[in-house]
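Dropping the structure in here first, questions after.
A protein chain is absent from this complex, but the other protein chains hold their places.
Now for chain A:
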Amino acid sequence: MAEEETELSDKQKKEIAKWFLLNAPAGEIQYVAKDLKSVLNNDDVYDEAASEAFPVYNKSHMICLEMPGRFGDVLVTSYGELQGNEYLDPKTAQVAIVDHVKQVCTEVRPATDEELPTPYVEEYRCALEAEMLKYVSEAYPKGSCSVYCINGKDVEGPGNDFELVAVISAARLSPQNFCTGSWRSIWNIECKDDIQVLELKGKLQVGAHYFEEGNVQLDAKHECRDSTMFQSPDDGAIAIASLIRHHETEYLASLEVASYLNLPDATFKDLRRKLPVTRTLFPWHSTSQFNLTREISKELGIGK
């Protein structure tokens, strides 16, 4: 065993701390933070690591925070990020100021005109958001969604392209059952105004973590594409939402079938048989001091 290890520099410790925080499963970063603080035993290093890691984690997991003042919830995403800790909620046209490390929204202010899309784009965005909200409230018991304009928000009239992104985020924490999970969908919608075509690109990511007798984690990802025509903001919105609903439902079904129904039998049989080929338990009793292996091999009918 190596003798006295050279002490790690603060910078190295900070990088390690960040790594642990960033790799926390959905919804578990506060638990990881607690254990990490104890292991690090150095509040300054921890604080620095946390200030760098939490924003990245929060955006990547698209956490949902409650806004003070009855404005509802806001999703913390890179699409809605205005500045380091300011996030736009397009639904209410409010900007939430967020404390990343505490994972709370500390205050709210109205969005300025420059921060919002033009009325032309807003019509599309709003119509889609309304359809998405309907879909999400039906399909996800505890899901949130937002629709942002990420390109072309200054488009004034028809003939120009713009891009929207619809995100869905759902998380479930059940620490008393030692189980957590998350679902994240990111749908990019390119609106090709001149040819009245909408191109969709979806990225779905599902995760689950079970930690009663050990540490078991699921990480599943899926990408898909589709496109549709549109005439107006409203029918475009309905078409998109229905495509999204269709793809997500299909993905869930194929997860069930391909992975959960087929895997257990197929995989476990491949990795470990339930019983040896002989269909009986292993003949341990043939254990005599010396001819052990030969006797067993004879019993099992294998040459050795």
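Just so we're on the same page, a residue touches a chain if its C-beta (ideal position, glycine included) is under 8 Å from a C-beta of that chain, and two chains touch if they have at least 3 such contacts; residues count from 1.
To be clear about the criterion, contacts and distances are computed from a predicted model.
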| item | value |
| --- | --- |
| Which of "Mevalonate kinase", "T-complex protein 1 subunit epsilon", "F-actin-capping protein subunit beta" or "Exoribonuclease PH domain 2 superfamily" matches, in UniProt, the chain that is not displayed | "F-actin-capping protein subunit beta" |
| Which of A:Val56, A:Val101 or A:Cys179 contacts the chain that the document leaves out | A:Cys179 |
| Hidden partner interface residues of chain A, rising order | 1, 4-5, 8, 12-13, 16, 19-20, 23-25, 28, 31-32, 34-36, 38-40, 138-143, 170-172, 174, 179-183, 204, 206, 208-223, 248-249, 251-256, 258-260, 262-274, 276-278, 281-282, 284-285, 287, 289, 292-293, 296-297, 300, 302, 304 |
